[in-house]
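Next up is a structure, given as structure tokens.
Only one protein chain is missing; all other protein chains are in place.
On to subunit A.
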Amino acid sequence: MEVKTTGVAGTLESSDIQITISKNASGIVIDLESEVKKAYGDQIESVIKDTLTKYGLANCKVKAVDKGALDCVIKARTLAAAQRATETSDKPDLEVL
């Protein structure tokens, strides 16, 4: 699957995460901002990476602004952003969740 446009999902509210997915030549590059980066940064990045990989996105840039979201929220926002970026929102792959 390929990134066609910039896809955004999520808000900057407490306990949410805003994920912005855009084009990248090769590999998944994650730029994470989080108040809990020291304690949970690795975990957040691995959830994002796993979700994207399962969705079949191998090359993209991810900007993640985390406000203390739980893993389930991170997965959902990543998936929504990926669907918007790949313009596949009309046929969501819910299996990835």
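By our rule, contacts are C-beta pairs under 8 Å (C-beta built on N, C-alpha and C of every residue); 3 or more make two chains touch, one makes a residue touch a chain; residues count from 1.
Note that in this section contacts and distances are computed from a predicted model.
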Per UniProt, the name of the complex member that is left out, chosen from "RNA polymerase subunit sigma-24", "Proton-conducting transporter membrane subunit", "Transport permease protein" or "Citrate lyase alpha chain": "Citrate lyase alpha chain"
Contact with the hidden chain (one of A:2, A:31, A:71 or A:87): A:71
Hidden partner chain, touching residue among A:5, A:43 or A:89: A:43
On subunit A, residues whose C-beta touches the chain left out of the figure: 14-15, 35-36, 38-43, 67-71
